[in-house]
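Here the complex is missing one protein chain, while the rest keep their positions.
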Amino acid sequence: MRAVFLGSLILLTILSVIAWRLQPTDSADGRVTLVWVSDDNPARREQIALFHALYPQYRVQLDPSNGGVEKVIVQSLGGVGPDLFDCYDGFQLSAYVRSGVAWDITEELPRLGVDINALWEPLRSYALYEGRIFGFGTNISADAIWYNKDIFDAEGVPYPKGPWKWDAFVKLAQRMTRRDASGRVIRFGFLCDWWNWLHFAYQWGGRIYTPDGTRCIVDSPENIAAVQFLHDLIYRYRVMPGPVEEAAMATQGGWGSGTITRFGAGKAAMALGGRWWLCTLRSYRNLRLGVAESPHARYRIFRAYGKATLINRYSPRRYEALRFLAYQASQAYNDLINRQADGIGPVARYAYTEAFLHNPAHPEEDQNHVWREAVAHSISDQVSPFVSGQVAMRILSRQLDLVKNNQKSPAEALRTAARQINAEIARTLEQDPVLRARYHALAGISSGAGRR
Amino acid sequence: MARMARMALLYLLLTLFAITTLAPFLWMVLTSLKPLEEVERLHPFPSTWRFDNYQQVLVQIPFARYYFNSLFVAAWVTFLTCLTSAMAAFAFARLRWRFRDGVFRLYLATLMVPGVVTMIPNYTLMVKLQLLDSYAGLIVPSAFSAFGTFLLRQFFLTIPAALDEAAEIDGASKWQVFWDVVLPLARPGLITLALFTFMGNYGSFFWPLVLIKSEHLRTLPIGMLFFDSTYGRQTNLLMAASLMNIAPLIVLFVVAQKFLVRGIQMGAVKG
Partner (left out) sequence: MSRMGGSRARREGWTALGFLLPNLLGFLVFTSGPVLFSLAISFSNWNLQQTVPFRWIGVENYAHMLRDTEFWLYTINTFYFLLGLPVSIAGSLFLALLLSQQIRGVVVYRTLFYLPSFTSGVALMILWKSLYNPDFGLINTVIRNVSDAFHLGITPPEWLLSTKNVLGLEVERIGVARAQWGLGARDAIIIMGIWTAIGGNNMLLYLAALTNIPQELIEAGQIDGAGRWALFRHIVWPQLAPTTFFIVVMSFIGGLQGGFEQARVMTGGGPAGTTTTLSYYIYTRAFEEFQIGYASAVSWTLFALIFVLTWINWRFGNREVHY
């Protein structure tokens, strides 16, 4: 028995030595390695390659598998965080700032000649938190209507063109929906990701919080009407798939979400999506694409979304990481993003060029002005300092799931969500004296908004 | 005649159930050999048999590295668990000391503690000890098992105490009794514990998920998720990877199942 244990111990020790030897060594060629947590796709690799070409003393290593706010924060606090990480909305930014992981670069960034005001206006809320700078934009998007030219040609319907309104859109979408003899839809008129509901909410005039962020007003009549319209697209007008039909269309492989691949496979005539879909759709050889401005409701505004890259405050290479943010402000980077169609580059002025409108490698993409116009008319999501964005999103997405599954009316669902989020705000205030003081100051100024 | 019919019915029932446990595995095997476009087709057989899916797994993710990590971590945990549990079990089963029964009851009580209770403090402990993202962080917290102590104590109690007394009369120390008398006789128990520990740890999902960050330290259950991510779902490769993943377990089980069965019975019935 001693022999067995001793033998095992020796064997394991040998294995440990092997395992230790197999650890990848830090780049021995003297370059500074920066680990960047971002999603992986072919466009990202080109962006890194260009950075390497411009700054050979750096090596950026992409880490797509440690995304997610929770992982980045916990790992950074634990001392094994990345150097750079992406922040996908104002909610996340507040989580990163509040946990102390995001590095305040209000002093450092301008020293590199980077002007935060060069960013597209909606993108500033991804990098600015209460007037302090924490990062720089990576790219930005606002959605428009993709349409499949072949389907329109086959139906003999003229291509859509904006600006237009949703009622005109519904008629067109109904015209483009095809059913078989049993009434089963074989091709939908429209596809839209459900989490895009804010695109609709803003157009109807809805907001998540009061302007000072003290109260959640997601149950306002405007928001309810917007979500009701989204629900109607599935259950009343029947131009968009419900959850079960979506599951039936599940697709395999390829980059991007299910909606993109479904649209690419010709399962719908139109879809609401961003310019970045091209990163996937360009590889569909036989797909002829058109773009039209998204229809609007009361307001002709669109929801902006994008991301910013932030720096880990605990990173020993944080000063080197600044170089990467400066790179994102450069024309070389912006032109690359615009060429790749990975959204639109973060700096607005580089989109107002001839090169942006006409990419010689893709002459068929002659509607780039639509995207620029959409971003120019876009607004970004609100953040409340008084509630964790994670919590608010969890509550909202659960309620909206119920609406999507036709189990709850939009009014009921949003009312529940508002009640729950306001309860979370109350709870945050109970626990946090600093926020409580701020809340009372704000609530005093904005009369009525701070009702508790 | 009635007996024949009864036996036929018996085999029929057993075989039917065996089919339900086996069918998903066959489906897994068949899916792992399909081209990507056919994964969601209901037709069970691929139009072309893609044996190179298995090779694709090795190309697309550092499968060998994950495999090594899974086996390496599980092996260390198994070794440490067996050693420490056996020693503790010896103290509980063979030595007389104050508080023995009290401490033993405490051990038993912790079998009821849900994993999530210790998870958060253990995680912060790992942060404090700088063991995030390391092999040690994966191995050490799992290497001390109350269950193992309990199981081996039950085994040791079945070994006649007269044997150690005889050895002690011949001048053996407790340490020698432990190694030369008790442990060899408790071999089935040790094998059982080793199997349980290995299987349990080999498939563990949560702890590596939160603890490991670096690519080169990832274990298979985490690494395989690559084939189920929002970017590029490839169920055929996922199935190929998981079949390769469970292959060692199946071999282990087939080889050592008589010990496993005995161990399960020991641990429970005598408890």
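The chains carry the letters A and B, assigned in the order they are written, with residues numbered from 1 in each.
The rule is simple: contacts are C-beta pairs under 8 Å (C-beta built on N, C-alpha and C of every residue); 3 or more make two chains touch, one makes a residue touch a chain.
Nothing here was measured: the structure is a model prediction, and the numbers come from that model.
By the touch criterion stated above, the residues of chain A touching the omitted chain are 69-70, 73-74, 77, 95, 98-100, 243-245, 247-248, 250, 388, 390-391, 394, 398, 401-402, 405, 407-408, 416, 427, 430-435.
In the full complex, the hidden chain is touched by chain B at residues 7, 10-11, 13-14, 17-18, 20-22, 24-25, 27-28, 31, 40, 42, 83-85, 87-88, 90-92, 95-98, 100, 103, 106-107, 109-122, 125, 140-141, 143-144, 146, 149, 168-169, 171, 174, 178, 199, 203, 205-206, 210, 221, 224-225, 228, 235, 238-239, 241-242, 245-246, 249-250, 253-254, 257, 260-261, 264-265, 268-269, 271.
Criterion: only the chains that are shown with their structure count from here on.
With each centre defined as the average position of its C-alpha atoms, the distance from chain A to chain B rounds to 40 Å. On the side of chain B, the complex with chain A involves touching residues 36-37, 39-40, 65, 68-69, 72, 75-76, 79, 82-83, 123, 126-127, 130, 132-133, 135, 179-180, 183-184, 187, 210, 213, 215-216, 218, 226, 230-235.
Residues of chain A that touch chain B in their complex: 1-2, 5, 8-9, 12, 15-16, 19, 22-24, 39-41, 63-66, 71, 74-75, 77-80, 250, 252-257.
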